[in-house]
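The next block holds one structure in the form of structure tokens; read it before the comments.
All protein chains of the complex are present and in place, except for one that has been dropped.
All chains are identified by letter, namely A, B, C, D and E, in their written order; residue positions are counted from 1 within each chain.
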Amino acid sequence: MFHHVKELQFDARVSGPDPRFARLLLEQFGGGNGELKAAMQYFVQAFGCRRSYPDKYDMLMDIATEEFSHLEIVGATITMLLEGVNGELKNAVERSSLGKVMDGASGRDALVHEALTNPQFLVLSGGGPTVTDSVGTPWTGAFVNANGDLTVDLRSNLGAESRAKIVYEYLMQFTDDPLVRESLGFLMTREIAHFQMFTAALEDIRPNFPPGIFQGDPRYTHTYFNLSKPENARGPWNEGQGPWPSGENWAYIDDPITHVDETNGLRDEKVLGTADTVSTVKKKEEMLSKMRSAEIKSASPKVGPMSWSTYGFGGELFSGEAEQTVRSSRKKKIPQD
Amino acid sequence: MFHHVKELQFDARVSGPDPRFARLLLEQFGGGNGELKAAMQYFVQAFGCRRSYPDKYDMLMDIATEEFSHLEIVGATITMLLEGVNGELKNAVERSSLGKVMDGASGRDALVHEALTNPQFLVLSGGGPTVTDSVGTPWTGAFVNANGDLTVDLRSNLGAESRAKIVYEYLMQFTDDPLVRESLGFLMTREIAHFQMFTAALEDIRPNFPPGIFQGDPRYTHTYFNLSKPENARGPWNEGQGPWPSGENWAYIDDPITHVDETNGLRDEKVLGTADTVSTVKKKEEMLSKMRSAEIKSASPKVGPMSWSTYGFGGELFSGEAEQTVRSSRKKKIPQD
Amino acid sequence: MFHHVKELQFDARVSGPDPRFARLLLEQFGGGNGELKAAMQYFVQAFGCRRSYPDKYDMLMDIATEEFSHLEIVGATITMLLEGVNGELKNAVERSSLGKVMDGASGRDALVHEALTNPQFLVLSGGGPTVTDSVGTPWTGAFVNANGDLTVDLRSNLGAESRAKIVYEYLMQFTDDPLVRESLGFLMTREIAHFQMFTAALEDIRPNFPPGIFQGDPRYTHTYFNLSKPENARGPWNEGQGPWPSGENWAYIDDPITHVDETNGLRDEKVLGTADTVSTVKKKEEMLSKMRSAEIKSASPKVGPMSWSTYGFGGELFSGEAEQTVRSSRKKKIPQD
Amino acid sequence: MFHHVKELQFDARVSGPDPRFARLLLEQFGGGNGELKAAMQYFVQAFGCRRSYPDKYDMLMDIATEEFSHLEIVGATITMLLEGVNGELKNAVERSSLGKVMDGASGRDALVHEALTNPQFLVLSGGGPTVTDSVGTPWTGAFVNANGDLTVDLRSNLGAESRAKIVYEYLMQFTDDPLVRESLGFLMTREIAHFQMFTAALEDIRPNFPPGIFQGDPRYTHTYFNLSKPENARGPWNEGQGPWPSGENWAYIDDPITHVDETNGLRDEKVLGTADTVSTVKKKEEMLSKMRSAEIKSASPKVGPMSWSTYGFGGELFSGEAEQTVRSSRKKKIPQD
Amino acid sequence: MFHHVKELQFDARVSGPDPRFARLLLEQFGGGNGELKAAMQYFVQAFGCRRSYPDKYDMLMDIATEEFSHLEIVGATITMLLEGVNGELKNAVERSSLGKVMDGASGRDALVHEALTNPQFLVLSGGGPTVTDSVGTPWTGAFVNANGDLTVDLRSNLGAESRAKIVYEYLMQFTDDPLVRESLGFLMTREIAHFQMFTAALEDIRPNFPPGIFQGDPRYTHTYFNLSKPENARGPWNEGQGPWPSGENWAYIDDPITHVDETNGLRDEKVLGTADTVSTVKKKEEMLSKMRSAEIKSASPKVGPMSWSTYGFGGELFSGEAEQTVRSSRKKKIPQD
Partner (left out) sequence: MFHHVKELQFDARVSGPDPRFARLLLEQFGGGNGELKAAMQYFVQAFGCRRSYPDKYDMLMDIATEEFSHLEIVGATITMLLEGVNGELKNAVERSSLGKVMDGASGRDALVHEALTNPQFLVLSGGGPTVTDSVGTPWTGAFVNANGDLTVDLRSNLGAESRAKIVYEYLMQFTDDPLVRESLGFLMTREIAHFQMFTAALEDIRPNFPPGIFQGDPRYTHTYFNLSKPENARGPWNEGQGPWPSGENWAYIDDPITHVDETNGLRDEKVLGTADTVSTVKKKEEMLSKMRSAEIKSASPKVGPMSWSTYGFGGELFSGEAEQTVRSSRKKKIPQD
């Protein structure tokens, strides 16, 4: 259950209207890396781990709630940057004149002129934010990544936070308004903080690589196909040990076409670069499969009706007295690799 | 700023898993008339009236926050209806078999079979809700209607609540689970309650018809074009007074093609059905234009930096002591028509 | 079956090309509140009531057909505002120069420059309208609301007409061309007229509130949750009688979190604000369920093949002689509440 | 200006409800090759040639209007195939039971069961068509191809009609209902007829190849790059004269990588396969550029206001007396290649 | 299996940055008629004819691969036109100033200013192409037409190539840069070449009209409905023989409403314009149905596992020695009509 306090999490302010920057800022309101995407992504991911990972559930809901609060900050800033547009629109009888605007009039006409870079501020939203990105493409549920596996979801979040961070960084270059920059700086910084939270949460789950249960066929995990020619860059991603455990290394296939032909479409491929075999890998998978499945099932009601909540936590909610603390104990429960 | 309480606004429960109904219920999670749409619509509308209509702002934020809480109820219910799917997916080594499932196996296979009606529960979300409607089309920002004018926005909301209500009504026919029906009944009922809140808020703004400022050209407000032949239904929407003020009535154009030809494309149309003239209408528009524009501008800072919030409301937030009450006084401020 | 007359319903004219306004006007061609949306919405709604509500069917088809005719007016206006673009594009060998255009050349270059605000006029449509809104997002079927229940559909239409009206009102502020303003004035006015038609049609169906059949659980219809703090605006939407029948009134939940906790997630809620009980409501629902279902079923063929049309209305279609008039008699057929 | 006759262009009938085929048929209602796409495509293309090609404008509007009439036939058929759904939904109190349905009940339950293949018939549209394709993806303006050049647009239409035809052909395999097959047969046949109309119209414009004005650089028009190995199919598309004028033929580049390297990225390519040179081609382009541009500009008002229609055609519209016949004379006006 | 050579198929160059033209050029990167669409369309069509039409499969894969190579050319050009944007973004501390930019600063500020026409170059992609069209709408799979029938698919391709050609033609008018024009000229020309390849391939399949198997009901193939009045253009698309075989001709229905009424919704229509009858047509259909079905089935494995590839073509791939040539022999195999 959500509730709301009228005050913003951060004291968002603007020095004056700037419809053009309002348009750019839409990228973080309804864009693919914006606050709504972040809020919905963590919110949706949280459902799946409510019971089996209550500590991660709490973290996801804390951050989701913060992202909704950031969405509000962004929306409020856009609205303030468009200050005046709505008042002028209501002044309907004394209409504006595009023709005059073009010849460089000042004040209100200039405001309208700038707003024209996003015509929907003028003819659709009446001076408020639209649920779109900076070019007017509507937000879509396709932005949200939630796959029911925390070793995947947390990595999706690391990518998402990285993108949100860089978009704020880019945006900061396009406004001179020190007050707006203050808010952008806060929002950008929180993406860094969230990145670290997700990093820590991912580390708290062991083993976490590869994501999911299956380990990968050792014949194909360590090979690199050189498919773009003629330059062949070599580096830790295709040469030497790379990020593999000690004793393992990359196998570089210099001429993939011939190689594929000679291995009958890789079916005759040998294990390269690792001491793992199909059967050692199989064992790991069986163990992990059992463990993770048990972990989730044990958190589920054995039979009969399910409910989501229990009530009776009392009225002390915000004094902290009745709060319960769940401590992360995952590291103890799951054997490390 | 949002915060969150782990308990749901309504005690959502299910009697057991039902992946097929989970799919239907997605219509209210990420569908065009669902809870996310409602929440985002009221939230976005609220930005524009934060200063000029603080009482309506409060109402929109109260209802938006409730809709986010409903979104959580719907998501929680879908997750419970999919109970078991994720656990089975994690049991990756003992995989399921579509072939066997088809021959009518029971228990877990049957579960998986039902879930197949929405394959994304199985291969994408891992047993959680997707941000889509019941056929898998992603939620889009295009669902949100917010036009910066409360006489429009509140009417958009009456339509939206009506659609949300009927979708819950339809959904209730497709589950036997009394616990799920309880939750649906609650959610459906709240749409009725919100409908009445929006109705009252719209009545509180006067004049509110036509929406916006302009009154319409009296030559074209009262005419009905009979464009679909040969049956010609007559009723209060094209005959007699209809919803017009006393003394006004519909003008029925039985043969629009000839009529359009004879009036030179309606440019020579006479005023029909009303005593209003172009000039009486003009006066109303001027008055209203001045009034509404002034109302909005007077709520705006005259010059210089703007901020959204003021702080220092103290720690008594939830005991109610420090709360401020804003009373609707709109009826007094604006002359009635 | 549609047919078409080459002449427009309104004599749309323009004083000269204006590619920039053409772009804004796209909002009403392929935008979410535009003419295509309106036409398709009423057209799709009409299918469902062809038999059971022939009078409403006739009205929906009359208005849908008018909206297709308005779509044509908007498209024709956009095309005239882009006059010259296509001719220049065909003049392919003497190509235009963006570089020169930027330095402020006149005439044709200026035309091209202005058109650049929507590059698709230049490089995609060749000077015609695109089936998009003003920022280029394609029209989507998701805009259309049709839910198979007239008490819902007509309310959706009231919202849709309100939005279409305000968008025309906004648009009128951004052109000086008196001829274009004439057309916009006509189109805007017709939205007002349609609004009134739908209002009257909705009133003609009784009871029409709440939309659909189910009445809502009386424990939850009259409560208002104060979820956004600390300001608490009070008004007819959460205080006093509001839009409820005499004797009923709002119940205001000042502290929803505690309230939800104490009522076990609202399951122990009492009926507040109304004398209705779960059982009186149930009775209404049963009566209405029977009535509406019977109404629809009685209009359907009992058994066997169905056809949509009957032929043999003769050649007198447009002289009006053979036309049939269906009069609204719904008020008589359905007992009022 | 459109008008509407209640009777369908073709006497669409069904033998009984079939929700499953209704779902398939949506492909032609709101799908990418369906009737709405066709109607909108020709309607939008028509705007651009209203003045300069009045004969093609007439054809496009005739066919667009027929496609809208076909859209109505498809929608009516879907509605009849869903007969009963809406009546059952209104019978809200006696709700259906998915559980029972699954055990194989008959009659109404079976109907609901079948409808489940598209849940939106049940929980969204209440038994009417949705503006989507058969999997529920909403229709999008991106389906419409209109590029302001008839030599392009007519070819787009030949493709569109071919796709519409094959979809009807496929659909006919999935229904046993002879009445439905009758309607599908009619609709499919009309796509063939339209195909021929567009073929003839394209032939009526000369020259029409290549589409547009520019002729193509003769160094690159006749070469075929063999980019997919090792099989190398040879045929009239890469060997011999192909569809080129007599005396011209394909040039086959067997080893494109070496060829590109040796020609410095094709910049040193020689003219192959044709006697055309860069300068003969240039001349053709200049002539055509002048001709087409003049053709369009001469149809445009020289200066001042523009209007779309002229009125005063009198009341004889449908007796044919006042109709004007425009004959195709394009072949005479434009020199053949 | 794809591989890649770092060098472009055509030596794409630019004279200097031009963010505004970069935006226009996006139309051919991620737009509806752009290179990604073309590449994916031919690639997807190819799957279905891998076995039954190996020669057409080869052609489709050759052209698809070339289109991917063109996509790379377009992307490389956009990147070069945005040269400098990324470097400035990285220069994050010395940020740009929109305010100053507006006052007409030069150099880097001017660059940023121009880029503002597409804000996503600045705040999202950091100076690279986005997978969108010129107005920022994302590429969609809905652009791809592939219907499993070459007589349809090849016609879709003729339309697609025509549109791609005209968009390049339009684009060429909006840049002065001779190097960019060189690349556009090459790309445009290749669309012409592909058009001819598809033309030849379609001719190689006989019969190919109507597309698919069914011939159309002779009662409806030759009639033209005059649905848009009062002008009635006559030409080879509705008068005389048109594109029909000798001895056949169009039947013109001047007054379709009366005609439909009198023929009971066209059910009593007579065969007009052709000597074909329902039964002669039926025979053709049976023959063709048998032929085409056999053709496809004979190319399929009778029973058991299927594989896509055979290996062992040896290392001589690019010297041409081991290549196999498949010659088109369709004309011989299928009896002509």
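Points to keep in mind about this one:
As a working rule, a contact is a pair of C-beta atoms (placed from the backbone, for glycine too) under 8 Å apart; a residue touches a chain by one contact, two chains touch by 3 or more.
On a predicted model such as this, the values are computed, not experimentally measured, just so you know.
Although it is left out of the displayed model, the omitted chain contacts the following shown chains in the full complex: A, B, D, E.
Touching the chain that is not shown, out of A:Arg51, A:Arg206, A:Lys229 or A:Lys284: A:Lys229 (per the contact rule at the top). Listed residues D:Phe21, D:Phe47, D:Phe121 or D:Trp308: the one in touch with the omitted chain is D:Phe21. Counting the whole complex, the residues of chain A in touch with the unshown chain are 5, 7-12, 32-33, 54-59, 61-62, 64-66, 69, 137, 140, 142-143, 145, 147, 149, 151-152, 155-160, 162-163, 165-167, 169, 172, 182, 185-186, 188-190, 192-193, 195-201, 203-204, 209-217, 219-238, 242-244, 254-257, 260-261, 264-267, 313, 317-318, 320, 322-328. Residues touching the missing chain, restricted to chain E, are 1-9, 11-16, 30, 36, 40, 43-45, 47-48, 50, 58, 61-62, 64-65, 68-69, 72, 75-80, 83-84, 86-94, 124-132, 138-142, 144, 146-149, 179, 212-214, 285-286, 289-290, 292-293, 295-297, 300-301, 304-311, 313, 317-318 (touch as defined at the top). Although one chain is not displayed, chain B still touches it through residues 1-6, 88-89, 92, 95-100, 112, 116, 118-120, 122-124, 126, 132, 135-138, 309, 311-315, 317.
The rule is simple: only the chains that are shown with their structure count from here on.
Contact with both chain A and chain E is made by C.
Note that among the pairs C-E, C-D or B-C, C-E reproduces the A-E interface, with over half of its contact pairs the same by residue number. Residues touching across the chain D and chain E pair largely coincide in numbering: over half of the numbers involved belong to both copies.
Rounded to whole angstrom units, the spacing between the C-alpha centres of chain B and chain E is 40. For the pair chain A and chain B, the distance between mean C-alpha positions equals 27 Å. For chain E, residues touching at least two other chains, in rising order: 5, 32-33, 135-137, 166-167, 169, 172, 227-231, 256-257, 260-261, 264-265, 313, 317. Taken as a graph of touching chains, this assembly fits none of the simple shapes: it is neither a line, a ring, a star nor a complete graph.
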